[in-house]
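Working notes, beginning with the structure itself.
Every protein chain of the complex appears in place save one, which is left out.
Chain naming follows the written order as A, B and C, and within any one chain the residues start at number 1.
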Amino acid sequence: MSFARRWFWAWLFGLPVLALTIWGIADNQRLFLVTALNGLTLAALYFLVASGFTLVFGLLRNVNLAHGSLYLLGAYVGWVAGEYLGSWFLAVAAGFLFAALMGLLLQIGVFRFMHGQDLRQTMATIALSIIAADVALWVWGGEIYQFDPPRWIIGATALPIVGKFPTYRLVLLAMAIVIGLALWWFLARTRVGMMIRAGVDDRAMLSASGIDVQMVFAITFAIGAGLAGFAGVVGGTALSIAPGEDTRYLLASLVVVIVGGMGSVAGAALGAVLVGVAEQFGLAYAPTYGIVFSFVIMALVLAFRPQGILGRRA
Amino acid sequence: MTIVTSDLPASTPLATGDALELVGVTRAFGALRAIEDVSFTVAAGERRAVIGANGAGKTTLFNVITGDFPASAGRVHFFGEDITEVPAYDRIRMGLRRTYQSSLLFRDLTVWDNLFLAVRGVARGRFDFRRPRASHPSRVATDELLERVRLQPVAQRPVSSLSHGQQRQLEIGMALAGAPRLILFDEPAAGLSPGERRELVALLGALPDHMGFILIEHDLDIALRVVEQVTVMHNGRVLKHGTPHQIENDGEVAAIYMGGGRHA
Amino acid sequence: MSAAHWRKAMNFTDAGRSWSGGRAIAPPRQTTRTAAGSATTSRGWLQSWRQIGARHVAVLLAVLVYPWIVPPFFTYQIGGQALVLGLIALSLTFLAGYGGMLSLAQMTVAGIAGYIVAILGASGTPEISLGWPWWLVVVLAIAGGTLAATLIGWLSVRTEGIYTIMITLAVGMAFFYLAQQNYAIFNGFQGFQKVVPPVVLGVDWRQPMPFYYLALFWALAGYLFVKYLIRAPFGIALQGVRDNARRMSALGFSPVAHRVAAYAVAGFIASIGGVLLVWYNGLITPGSVGTSWMINILIVAVLGGMRHPVGPFIGAVVFVLLQNFAIDLIDRERFNLVIGLVFLVIVLFSPDGLLGWWDKLREWASRRMAQSRTNPVRGNGWRSIGVAQVRPAGRR
Partner (left out) sequence: MNERRGMLIGLLSTAALGVVFAGGAQAQETVKIGLLATLEGPFAAGGQDGMRGAELAVKERGGMVAGKKIEIIKASSDAKPDVAVNATRKLVEQDKVQIMVGPLSGSEGIAVKDYSKSQPGITFINGSSGAQATTLVNPSPNFFRFNTEGAQWMVGLGDYVLNDKKYKKMALIAEDYAFPYSQVQGFMAGYCKAGGKVTHKAWVPLGGKDYSSVIAKLPTDVDALLVVLGGADAVNFLTQYEQNGGDKPMVGGSITVDQTVLNFKGKRRESLLGTPAAGPMADSIDTPAWKKFVADYKANFKDGFPSPSLFAFVYYINMKAALDGLEAVKGDLSGGQEKYREALKNLKLQTPVGEITLDENRQAIGPTFITEVAKGADGTFYNKVVKTNASVNQRLNLPKEEFDKMGLGSRDVPSCP
């Protein structure tokens, strides 16, 4: 894309956004800032779910459409653990570990046998997600579950201009940043991380270099799935867990990674911010169609950059 | 191979100008420049070989000419028309053809279907929902192509069940569909038996006069026997142009090309 | 098209290029050529009739007689619904099986056609519905659905494989939320009730038997259409694009244009299915175009097998039977568990769906027969022949 065209697009999208921002701040400063903060914190949750999804896709080239189920199952198991062990932190750990284990099983028991068969993998994971949803309904019923985090997390914190803001959402934001940085460190600085990145860039090279590819795949899948379970507990604490959340977060992950670019952790972060902020502004300023906003963003990105904002052309 | 009938009456008035003109064509993959600043001209009806060691950029050159990969810099002219920005399928419709080094055929379709696709691709009715009648020119043309590349016995077999030689034949047949003006042959002789090679030479030699081609071939016996001009490429650049005789006796070429092994 | 006509077509008619190709074509010398491509159509329909075997006749008779021997419930809810769902899934089979594009938005396309029927025709919400004559409504619904499918195609053909799945899923969800939130046009969450088929020619097409035959007619029409189309230039080219888009563009085809056209064709089929579906249900709500139905259509298509246009109908029958009777088979209300397990088993063990099992069975049977006939010979010869027969050309 030439320089001039880039500027043209920047102005085309940037000007209205800028104008709306100025109007929003002038109209109701507090509402605007709260909404922006809400958008960022929702983005944090989306990032946690989507980063695992995009990591798994980036390396293994399979879309795990059971990712939402891992989220929900991780949340339920985390809740049970929290109930018995009496600690929210243990619940988080349990959610992560259980989902990671499930991911490992998925990789070893299902995906290993259909490597490179996109369609079959997709359909197998759709089938698994249907089964998982029904089993969860069977075991945990249709009730609503909420976590019981430590007192200091769930109160309200006073912020300048904004006033009271949920502490937990700020914690969530911090958590997402920490996890994002940890992921970056893991991918950039550790041996396994470097292998994963090498695999993302060139899978043939990975297998040629004598590395145990299956092991790298399994580790990646476990981490990606574990992140979904982790997000399940963390997100379940922010909102609640109930049947149907699996589809919701699967869709959120899909939109986030399509917008951000498949296989890129940074893309997931960018996509999550765009989608989360758009969703919250939609809810605050145009509640009727707020929920359609994220899909509109996705369509726009697709029309002009099919591989996603930070995605590479396949 | 038997006599190949002309696709065109010999007296067809041809477009003026050269068949192909490359001006400073460069193609980069990231930092790597697969071909750099390649310029040469192929006259209408000319037969030319492009030779060079592996990795010299020959196939990339073909890909840039046909539009499989767009050129990073430089222009490509086809019969006087600038086709640098023209999509691949439009270049084909203009009369450019190519074969692929490792055959890219539709393995699950039959031989007949493959040829039929080649015929329909350069004709109208690509979106035709009606099955053509037996007397339909596109089917007649397909059947003739089939005969020309002598694949009638396996017409209804899926390509995946064909022998390597048959697949190469089919590949050439597909390039001959319609009315090509310039054909790019990418190592058509690779993996063929001596007998098959002889047939190939006959087939190339029997192409109508107006139909120029560019040939990538490692087997210099073939390459130098059927062409009028030779371009030698080295490390993505054009090293030399000349007649087969000149090239054969060129010391530099011998040093870098033949010295590196004919089938390197 | 006459030969002269064709010659003209073969020429490059652009006046700017003073070049003329084409050639005089001699009449075919031998008409007894074995080419099946010729054989299937060389004498038009006359030849096609020869392909009809005993099993085709048997199946046709069975589906024709079916409503006379079963109670109305089986005619309508099992037969009618399976045919309608099969028709919508057929559009996916065409798109995915022959075009290599797995779109989850086929139910969305059907839903758009259904919504148009409800909005332009008569419904229980007269404030929105315009009450136009049914024939106009149906034509506009199918046109609208096809147009929507083309747009979805235009948006998603830039992507491949898994991206297509995700993008069509997301487009479908966008439409779902739009329909649910918009009251002015889509009547929001409630959608439209009482959208009934018209009484035409003195027949109430809502009655089980008329509806069944209506659905059967369109299902057969759709089946034959796809079956015909996949051997027509467009269909063969589509399979070429599926197998290798780059090669197709080196033959002069525009893969993008072909893919978008395939979406349009599939959208046309799905739109007919959508009109029938809204008549079948008598209503349309956002729930009819939600994720579960989008995925159900995929399940139907995969269950039956995507290698042959009869697959989606087989899948639909199994799906509808499961949906209705799973609750009687197992103690708890675990329909989704059953459907999920069946789906998983199919995906894991038979990539070609139930049709794949059928083929394996036939292969096994023919092997047994071959063995009993030529018992001492246990070479590998039969295998290659068998495989070639089981997987004929033009199929994956």
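Throughout what follows, a contact is a pair of C-beta atoms (placed from the backbone, for glycine too) under 8 Å apart; a residue touches a chain by one contact, two chains touch by 3 or more.
Bear in mind that the values here come from a model prediction, so they are computed numbers and not experimental data.
Student: For the chain omitted from this view, which of the shown chains does it touch?
Tutor: Per the touch rule above, the missing chain touches A, C.
Student: Among C:67, C:86, C:172 or C:191, single out the residue that touches the unshown chain.
Tutor: With C:67, C:86, C:172 or C:191 as choices, the missing chain is touched by C:191.
Student: Which listed residue, A:98, A:147 or A:295, touches the chain dropped from view?
Tutor: A:147
Student: Contacts of subunit A with the missing chain: which residues?
Tutor: Interface with the chain not displayed, on the subunit A side: 30-31, 34-35, 38-39, 41-42, 79, 137, 141-148, 154-156, 163-169, 239-240, 242-245, 248, 279-281, 283-284, 287-288, 290-291.
Student: List the subunit C residues touching the unshown chain?
Tutor: Residues touching the hidden chain, for subunit C, are 69-74, 76-77, 81, 124, 177, 180-181, 183, 188-191, 193-194, 281-285, 287-288, 290, 292, 323-324, 327, 333, 335-336.
The definition used in the following text is that only the chains that are shown with their structure count from here on.
Student: Of the chains shown, whose Cα centre falls closest to the middle of all protein Cα atoms?
Tutor: C
Student: Starting from the Cα centroid of subunit B, hunt down the chain whose centroid lies farthest away.
Tutor: A
Student: How far is the middle of subunit A from the middle of subunit C, if each middle is the mean of its Cα atoms, in Å?
Tutor: About 35 Å separates the centre of subunit A from that of subunit C.
Student: Need the CA-centroid distance for the pair subunit B / subunit C, whole Å please.
Tutor: 39
Student: Using mean CA coordinates as chain centres, what's the gap between subunit A and subunit B in Å?
Tutor: 49
Student: Give me the residues of subunit A that touch two or more other chains.
Tutor: In subunit A, no residue touches two or more other chains.
Student: Sort out for me which residues of subunit C touch subunit B in the complex.
Tutor: Residues in contact with subunit B: 1, 3, 6-7, 9-10, 12, 17-23, 25-28, 31, 33-38, 40-44, 228-229, 231-234, 236-237, 239-240, 243-244, 246-255, 257-258, 261, 388, 391, 393-396.
Student: Which residues, counting only subunit C, touch subunit A once they are in their complex?
Tutor: By the definition above, subunit C touches subunit A via 96, 102, 155-156, 158-163, 165-167, 169-171, 173-174, 177-178, 181-182, 291, 295, 298-299, 302, 332, 334, 336-337, 339-341, 343-344, 347-348, 351.
Student: Taking the complex as given, what residues does subunit B use to touch subunit C?
Tutor: Subunit B residues touching subunit C: 6-9, 12-16, 66-68, 79, 81, 87-89, 92-95, 98, 100, 104-110, 112-113, 116-118, 120-141, 143, 146, 152, 155-158, 161, 174, 177-179, 181.
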